[in-house]
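Of the protein chains in this complex, one is absent; all others appear in place.
Our next item is chain A:
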Amino acid sequence: MGTENPNPPSYPVRPAATPFAAMQSTPPFLSSGPVAGSESSSFRPVPPASSQFRAPPFSSGPVVGSEVPAFRPPPSGRSNELVGPPPSSSSSSSHGPPAAGFQRFPTPSLPSVGHAVPQRTGQPVLSPTTRPAAGTVASPPISLLSQPQPPSIPMGSPPPSMKTGQVNGNIPPPAHQLLSSSRPNVQPSSPPVRPSYVTTPGISQATIPGYVNAQPNTVAQAQPMQPASFTLQQRGYAPGAPPTPFLAQQRSVNPPSLYSGNQMQHHVVAPPTATSPGLAEDFSSLSLGSVPGSFNAGIDNAALPRPLDGDVEPKSLAEMYPMNCSSRSLRLTTSGIPSSMSLASRWHLPLGAIVCPLAEPPAGEEVPIVNFVTTGIIRCKRCRTYVNPFVSFTDNGRKWKCNICSILNDVPGDYFAHVDASGRRVDLDQRPELTQGTIEFIAPAEYMVRPPMPPLYFFLIDVSISAVKSGMIEVMAQTIKSCLDSLPGYPRTQIGFITYDSTIHFYNMKSSLMQPQMMVVSDLDDVFIPLPDDLLVNLSESRNVVDAFLDSLPSMFQDNTNVESALGSALKAAFTVMRQLGGKLLIFQNTLPSLGVGRLRLRGDDIRVYGTDKEPASRAPEDPFYKQMAADLTKYQIAVNIYAFSDKYTDIASLGTLAKYTGGQVYYYPSFQASIHKDKLRHELTRDLTRETAWEAVMRIRCSKGVRFTNYHGNFMLRSTDLLALPAVDCDKAYAAQLSLEETLLTMQTVYFQVALLYTSSSGERRIRVHTAAAPVVADLGEMYRLADTGAIISLLSRLAIEKSLSHKLEDTRNAVQLRIVKTLREYRNLYAVQHRLSGKMIYPESLKFLPLYGLALCKSLPLRGGYADAQIDERCAAGYTMMALPVKKLLKLLYPNLVRVDYSVVNLSPQTDESNIIRKRLPLTADCLDTRGLYIFDDGFRFIIWFGRSISPDVVRNLVGEDFTGDYSKVSLSPRDNEMSRKLMKILDKFRESDPSYYQLCHLVRQADQPREGFFLLGNLVDDQNGGANSYADWILQLHRQIQQNT
């Protein structure tokens, strides 16, 4: 648990089998051997070793070499840590640390043993001879070695002392002597040894897990490879081992030592671990039962893994393929693509990718733009893949080989460049498209169906009585007015407005007018559009009229008492106006649409329906009108964003389809009151209007032959089986796709993915954003687990669950989520539990340590939680639509929000305190963490909940909230006050907001024991606690554990 990084180098190495498997039977061992060898080979120039392995993903010599330092350093640093005191571990359980040390190594180690032997043998020689004190950390190899074994204390000591350590450890002394004697023999060959050290850590580990009965096999293998003298020694060694007390484990320990010979130090280290069998098992199981050891005694709550560092992305893929696009744009649920269908079927989690095509690059980085207008964009003639860093040039640079379909394409004359001896183009440094995973091409005319359209914003505003009362119109009009200058696409931007209640009001905004002209149409069945040409105007030309309109809009309707809302007809009218150009349609809806086409009725508030087969219908869209309308809108490149404000039922389920199928977004402000929600609406509307937007977009994901994207999830409409139509895209939208294998067996070693988004930029240029990524094909389930990405998995899983909740009961949906997690962990357990007595322990891969928690959080999330009473139906649906479009990081934050304590830094008046420190101190989401004297902020990315402890100093509260701090907190808002504490708190809040600008986090103040407000806002959202009939984290783990053990 403690270790967060599955060690990267290890995995490419062994496609074949996990260490354990290897130990069990000879064949696996063999297979693993070569692989491991590959690792070692990479480091060592020695030809024989390398020849055996199948080419690893990053087989190229130079690359590997360069990588080595990159990979190793972190571990080595770690090892240092480990060496001194018993392993320091992060939040994990007591078991955690040791496991951590070992986790990564087991696999590589074994394999390396087989091949590396000859050279390794050299090592020991070195240490005694060349190095005075082998044990000293200073020598790089040693430090590496030390890594695997946390209790490395013996390591520090010089060789002789180590021997003594061995003795203690039950390893027969003769063996050592033998080994030592072997050293001299090997010595001559020793020079290359150093690099080989790197692999050694693996070996040491191997020893530990190996206790099964790998010994004979391994020995046999090793023998042929080794020099004669060495083999002799080994033999001698092996027999010696059995007599030792701990049969199984020791054996394992011994044999590896035999092969490695050189690794005397290791042995020394190993014994201590061997002495505590329990630990050894844990290592071997890779993932330590977090819960586990104390299964019956109850769970140590604090020891459960929690993502308090937020989303930690796996780095291994990026390190293996440095030219991959960033994980911001593309995240695979597992970077190891299964090599066969049978393997894929054992992977019970969704297999797929989360794509965020326009993810914002961090400050200072920019997506390189390439103009290919002269040559035409270089693409594969067969599969239409864009040229990317993974293509290879052959035939002296005259042809290039497509990485996705392997066909040879001609290089156009203008693009020709010579290729040097290593196969690199000489002009590589001037060709960003051949070095960068993310690139933007400027598309020539053949990529346009019509000339690029100007950005268009159309506002459809409900002005019925509730809109007037809530003050929405005023806030909205002010916000739009303030954004007019920053709308993208100046000076081509087009704008238009329609308002409606029981009639539809059009506004003529021709630039020659001084004031907008209002035209009212009351025939809703067949809407007549007056002056169709002047309803949509160029913003820069008609700026004065638009300003005048927005100024007068609030007062125009302030006495409106109309309660009806004819959304359907108004929508049709807007569609007619916009269909020539496409663009963005913003709908401000305040009540249930009640007139004309698309009128909706009250439903879903019947408590008796819950738990019956009719339940899901209330969450599914009812009137096909909106779906049909959405399809038509997409066809004409219109994206719809819905802003809903009502305090009563508005049927978001039906209205939301407009956003869902047009690539839009749903914003929901239940019971909107201008005085409270003003800032939120202002911020979010501003962001919606001013963020960089891609128009008229289509997206396609290509991938290597043999795999195929089958299902897509998110806000878009499919235009053909694999083409996503996205009338408007921006950085806040992500799309999920599920991957399936088409062939029973994949023969290639790498699968490539290419995401291409063809769009019109606000400036009126047609562009193609291309992301390319490579991922290794693996033949081993353990490898898939090791390369899994919890964030992507949860993102895909939540989309599947939300979709399922539209046609199934909530209960069934939650059970399905749980079942998937159980199946996953059970499969994992089956991989390892057989060799290791793990009863009473729950084991899971390091990469998925947060999966159970996020699964629980998903079941407690707004769209899926509880039953009828636990959430308003509209809130459920709105949250569902939002979650369907969220990028991974934001989704994870929503599922497992930040909880931080701030009273110290607020009260501490020294101006120097650093706010960023606070952000790092996240707390587990449990009421036990709440101190009655504390002040806490709960931040899920969409709102802040500020919790005041019961015993907090009244002084603080007065300073922050004002004089009425004893009153009703639902009416108190947190505004900046003229004192240091308030300024401090505001600064902290601003800091939080800056880090997540896509939504505005409105503050909700909650006082301890102020029910039901506290329960509603905070307690119900504390994922780790038991709430509303849902499990607490500990119970959930126990429940999972119980189910996993059934049928195993």
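Convention: a residue touches a chain if its C-beta (ideal position, glycine included) is under 8 Å from a C-beta of that chain, and two chains touch if they have at least 3 such contacts; residues count from 1.
One rule holds in what follows: contacts and distances are computed from a predicted model.
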Per UniProt record, name of the chain withheld from view ["Protein cornichon homolog 4", "AP complex subunit sigma", "Pyruvate dehydrogenase E1 component subunit alpha" or "Translation initiation factor eIF2B subunit delta"]: "Protein cornichon homolog 4"
Residue, one of A:Arg579, A:Arg682, A:Arg719 or A:Arg977, that touches the chain absent here: A:Arg719
Candidate in contact with the missing chain, chosen from A:Thr657, A:Ser798, A:Asn959 or A:Ser1032: A:Thr657
Residue of A:Leu304, A:Val419, A:Met556 or A:Ala630 touching the missing chain in the full complex: A:Ala630
Residue ranges of chain A at the interface with the undisplayed chain: 624, 627-628, 630-631, 635, 657, 661, 711, 717-721
